[in-house]
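Selected chains from the complex are presented in situ; the others are not included.
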Amino acid sequence: MKKIEAIIRPEKLYILRDKLDLKGYSGMTVTEVKGRGRQKGISLQWRAGGYRVEFLPKIKLEMVIDDKDVEPIIDIICEYGQTGEAGDGKIFIYPVEDVIRVRTKERGGGAV
Amino acid sequence: MLSVRSLLLCSLILSALLAGTAFADEAAINAADNAWVLISAALVLIMIPGVGLFYGGMVRKKNAISTIIFSFAVMGVISLQWILYGYTLAFGHDVSGLIGGLDFLGLAGVGMGVREGLTIPSLTFMIFQAMFAIITVSLITGSYVERIKFSSFLVFSLAWATLVYDPVAHWVWGGGWLQQMGALDFAGGIVVHITAGVSALAVAMVIGARKGFGTDPMEPHNIPTTVMGAALLWFGWFGFNAGSALAADGIAANAFVTTNTSAAAAATTWMFLSWRQRAPSALGIVTGAVAGLAAITPAAGFVTPLAAIPIGIVAAIAGYYAIIIIRGSGMVDDSLDVLACHGIGSTWGVLATGIFATIGATGLLSGNAHQVLVQLMAIAVTWGYSFAVTYGLAKVIDAVMGLRVRDEEESVGLDLSQHGEGAYM
C-alpha cells in the first residue's frame, strides 16, 4: 500500500473530491496547511500599502491506497487540480507498512 | 484580631468616603439633558473595548488578548485615577491657566446637584469626562502593542493620564490658557486625538520596533474583530461628539450629523485610495471611518454637515499618505498607526475647525482669520507638550523598569508570556 499526499489549492478540493469519488476513491483525510515553493508568496493589503505573506493556504489531501491505484489517482489530481500557474502543488508518494481499521481491527488492504 | 482602635480608624476612613456626594439643589437639572449626557457617557464607554477589538484584530494571533485587554485594564485604572484626582486636575478651579486646583479631590463637592453653567448634575458631567480620559489612554496602546511589559504599560498609562491628559484637558476645557485664548475643540481633537497620536509616536520611538518589523509579516489576525471594533467606535462616537453639546439640543443634532458625515466621507475616500493602489481594502474602509471620526471631533458642533464632507475627505487622504510615509520611512514602528489616524487626522480637524466654524463661533471662511492662528497655536503647543513629556516619561520608565518584554517573551507572544493565556483554543 501507498500513501498519496497531495498539496493542492484549497479551491480545488471539491472538484477533486467529486472526480475521485466518481472513480470510487472516497476515503481521504484533509488538513489545512500553509506552503511555499516556486509561487513566491502574495502581498496582502494593510490599511495603506501591503505586506507580504510567504506561506500560502493550501490543502493537504492524504489517501492511503493500494499500489495499483496510485497512477489513476495521480492522473485525476493532475488533471483537475491544476491551473497552470505556479502554486498548483505537489504529490508525494510514501510507502505504507500496514493499515488497521480501528472499528474492526481488520488489517491490510481490506481496512482501507 | 481587630482592635477598637483599628475599628475607629476604619470608621473614620469610611465616613470620609460617605461625605463624597453633596446633596445639592436638583431644581435646575434638565432631565432630558441629563439622560442625553448619561447615555452619551455609556456610548463613549463602549468605544473603549471597541478600541481594544479594533486594535486586537490587527495584531498577530499570539498577542490578541494582550492587545484587547489593554483597553479593559485602562477602564479599571483610569476610572479610579479620574475620580480620585484626575477630574480635579482637569476641572478643578483654574490655577494660573495651567492646571485645576484640588477642590474636587476624591470627588469632594461633586454631587447630584447641577453643575454650574450647565443643566446636568456635576456627577453626570464628571463621568462623561471620565470616559474621555480613559479612551485617550487606550488609543495610545496601538503604538506599542506586541512588545510592551504589562507592568510598564500600567505605570505609563497612569503617569501619562496625570502628566499629559489632565493638564491639556484643563487648558482646553477646564478654563485653562488655551480656552482663555479662544481655542476651539468641540469634543476632543486637541485633548484626545492629538495628545494620543503624538504621544503614540513618542513612546514608539522609545520602545523601538517589534522584532522582525519590516521583514516578518505582521498580519492582522482577525479582520472581522477589527470591523466589529470599528463599528462600536462609530456607534459610540455619537455619544462622544453629540454628547459634547452637554444638552439634547440642536447643537447635539448638528454634531451627530457632522460626525456621521465625516466618517462616511473618509471611509469612502480611503476605500478609493486603496482601490487605486490595488483593491478596496476592508481594513482601509474602517480605518478611513476612524480617521474621519477623529478629524470631525474638534469641529463637530461648530461646522455644518456639508463642511464635514471635505473634513472627512482630507482626513482620509492625510491619514492614508501618513501611513505610507511613516511606514515607508522605516524609522518608527507606530504599530497600529495611531499618529497617522488620530494625530494627523485630528490635527487637520483642529485646523479645519478654525477654517469652517460657523455655528457658535466663526472661522476663516466666515472672515475670522484669527481663529486659524489660535488653532495653529493650540496644535503646536499640544504637539510639543505631548511629545516632550511622553518621550521623557517613556525614557524614565524604560530606565527604571524596562519598557519591553524579553526577546523570547516577544517571540512567544504576550498572551502567553504576560498573561499566561491563549486567545483561541
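To keep things simple, chains are lettered A and B as they appear, and every chain counts its residues starting from 1.
Convention: contacts are C-beta pairs under 8 Å (C-beta built on N, C-alpha and C of every residue); 3 or more make two chains touch, one makes a residue touch a chain.
These numbers were taken from a predicted model, which means no experiment stands behind them.
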Whole-file subunit formula (labels as shown): A x3, B x3
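Keep this in mind: only the chains that are shown with their structure count from here on.
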Centroid spacing, where centroids are CA-atom means, of chain A and chain B in whole angstrom: 50
Chain B contact footprint on chain A (complex, rising order): 44-54
Footprint of chain A on chain B - complex, ascending: 217-220, 270, 273-274, 277-279, 281, 283-284, 287, 319-321, 323-324, 327-328, 337
